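With one protein chain withheld, the remaining protein chains of the complex are depicted in position.
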Amino acid sequence: MSALATPPQERPPRLRTDPSGSWRAWPLRDRVLLGLCWAAGLALIAIAALIVLYMLVKGVQYLRPELLWDRPEASIDQSRSGGFLDPILGTVLIVVGALVIAAPLGVATAVWLTEYGKPKWLARMVESGIEVIAGTPSIVLALFGLAFFAQGGLGFLSATGEGGAVFGRSLLICCAVLSLEALPLIVGATREGLLSTPRHVREASYALGKTRAATIHRVLLPVARPNIATGCALGMGRVAGDTAVVLLLGGGTLQLTTNGSIPGLNYLQGTGSTLTTYVYANSPSGEGGAPEKAYAAAFLLLALVLVLNWAVDRIARGSNERLGWTR
Amino acid sequence: MSGWWSDRRVGPALGSAGVLVLAIIAGMTVYVLREAWPSFSANGLAWFGTGGDANVQLENIFRSEPPFEYMLRAWPLLYGTLLSSGGAVIFGLVLSTLTAVFIVEFAPPSVVRILEPVVRLLAGVPSVIYGLIGVLVLVPFLNDHLISTERKESVFYVIQLTGQSLLVATALLTIMIVPIMIAIAVDALRSVPSSWTEGALALGANRMRVMWTIALRAARPALVAGAVLALARALGEAIMLAMVSGGVIFAPNPLDGSTFFFEPIQPLAAAIVQGAEGITVKPYGQTLFAFAAVIMVSSVGLSITGWAVRRRLRRFAA
């Protein structure tokens, strides 16, 4: 009685046809194309997996802990050429330094473009200017830096030789030039965050009698913080991965050297290397010819890039959860 | 505090950041072109032409005493740049179109969840790592297994085949520029109005044909923009190409048949890196600046073009 009293619950109907299964009836040409689409997608996954796995294997094979805290030495004997403490520190220095320059500049530019943008012609010019910088290869930026910072008046940024000749190469100069590479990424991400802020959020702030500037400071920037963080992480990845600028402007020493007398700043004013230039120098293309160490440093570099990638993902996902109204 | 945050002050303060960006661009143009000028003015339009051996010419420039020697016919370098980046863009166009169609329409959600981070990863891998893999894995592999001794002997009197080749350069360059092309193509395919794709499906076209005849057709400007931006990237890629292209300036000869792909190239950007040691030598440095000027003008022009095309497209889709 009890089991039969209630009528059996009607089961939800099933879709009887599988929409993706319909390819079987396609003409041969379309089936071939579908196969090529799959092949392209899977090939990219395979390439990425191969790169990561290969670097992982080589990294595990050659990365010994003492490499991390030994300083590099110039020696033909590989067992005495040391590790890459200095390149690691160099990478950290230029990433932080470039970010310190690029973040305020980028955020300011983005805020000005989205919230003020007047006069219009200037805004449009700045907008395309950002695009120009984004499209300029780092090797061109490097040569620009070389020509610009070797001027007499800018000697304080780097070493000066006898007779006032400006060397024009230091980690500080690297930071300045590399900040240009991070700049478009920070501007782009910040603008995206500001543009996706609904109008009613701004209007609510204006309605409370706040000025535009106060609204930016108190409302918009906190809201766009995840986007700014994304832009910074992307920019850090770009800076950490750059080789050309550091190769030309880093001074070409594997060890960090100091220059000047102010502690802390003296490392920035000196020369040095980063993980990328260390890899380059130790590859067969450079002078070192120590592929094992190049592999180990490259593994570290790739790990850094992966972590930054992952951070970008996490920030993006986290901000989507917190700011539900953007969807 | 609150007095400082007035619009009258903040607006121009922020605007000056934008103006600084413009000033930097102006400065870059002026400095690079000024340094490059002696090389261009000494050679005239013949700078872009052929004649003589560019290796010897660069050597002479490097060694010259005042009055400096600037004589250079840079065609082999330009040709190497065009070959590697042109080839990469053509392969990249095919690969990115197929992948974008796959991501947007055919890949199961689980595959998309893998493929999208993969594309971002490939874009984020530093070029020095691509170069390292190229010079330590691909080049030796080519040299040991794919280039036969007969092939090496067949061009022995012109060039030595080591595996540092057009093939490796183009392949790696393709992988490096394909992510941005995929990103732009996926963006564009996703913004194709669903009324068009649905309308085509309702007319009895299958999903592949809908992608091909409707979606990709509508997204064509974006594919062009992606290719243009990718070309700008490829022209400026220096480190990876310097690592896999060897130290010789050579113009691969299509008449050599399939050996063509195994012959070395030396693109402009790679030549700058190769010669970076001697950049303080005046005429030589100015010649390298001339290379940079050519890259700068072309890649800036290309990226503005691509940006303008994308901008128009976005307005059209909205």
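As written, the chains take the letters A and B, and residue 1 is the first residue of each chain.
Rule of thumb we're sticking to: contacts are C-beta pairs under 8 Å (C-beta built on N, C-alpha and C of every residue); 3 or more make two chains touch, one makes a residue touch a chain.
The criterion applied here is as follows: contacts and distances are computed from a predicted model.
J.: Looking at UniProt, which of "Phosphate ABC transporter ATP-binding protein", "4Fe-4S ferredoxin", "Innermembrane translocator" or "Tryptophan synthase beta chain" names the chain we cannot see?
T.: So, among "Phosphate ABC transporter ATP-binding protein", "4Fe-4S ferredoxin", "Innermembrane translocator" or "Tryptophan synthase beta chain", the name matching the hidden chain's UniProt entry is "Phosphate ABC transporter ATP-binding protein".
J.: Considering the complete complex, which visible chains touch the unshown chain?
T.: Displayed chains contacted by the hidden chain, ordered by label: A, B.
J.: Given that one chain is not shown, which residue among B:10, B:74, B:166 or B:214 touches it?
T.: Only one of B:10, B:74, B:166 or B:214 touches the chain omitted from view, namely B:214.
J.: If I consider the whole complex, including the chain that's not displayed, which of B:81, B:97, B:206 or B:303 touches that chain?
T.: Reading the full complex, the residue touching the unseen chain is B:206.
J.: Considering the whole complex rather than only what is displayed, give the residues of subunit B touching the chain that is not shown.
T.: Missing-chain contacts on subunit B: residues 193, 195-196, 198-206, 209, 213-214, 217-218.
J.: Determine and list the subunit A residues touching the chain excluded from the picture.
T.: Subunit A touches the chain not shown through residues 12-17, 19, 22, 24-25, 27-30.
By definition in this document, only the chains that are shown with their structure count from here on.
J.: Find the geometric centre of each of subunit A and subunit B from their Cα atoms only, then give the gap between the two centres in Å, rounded to an integer.
T.: 19
J.: What residues on subunit A touch subunit B, complex-wise?
T.: Touch list, subunit A to subunit B: 20, 22-23, 25-26, 30, 33-34, 36-41, 43-45, 47-48, 51-52, 54-55, 104-105, 108-109, 111-113, 115-116, 118, 122-123, 125-126, 128-141, 143-144, 146-148, 180, 183, 211-214, 216-217, 237, 240-244, 247-248, 276, 279-280, 283-285, 291, 294-295, 298, 301-302, 305-306, 308-309, 312-313.
J.: Please output the residues of subunit B touching subunit A within their complex, sorted ascending.
T.: Those residues of subunit B that touch subunit A are 2, 5-7, 9-11, 13-15, 17-22, 24-25, 27-28, 31-32, 34-35, 95, 98-99, 101-103, 106-108, 111, 114-115, 117-122, 124-129, 131-133, 135-137, 175, 178, 206-209, 212, 229, 232-233, 235-239, 242-243, 269, 272-273, 276, 279, 288-289, 292, 295-296, 299-300, 302-304, 306-307.
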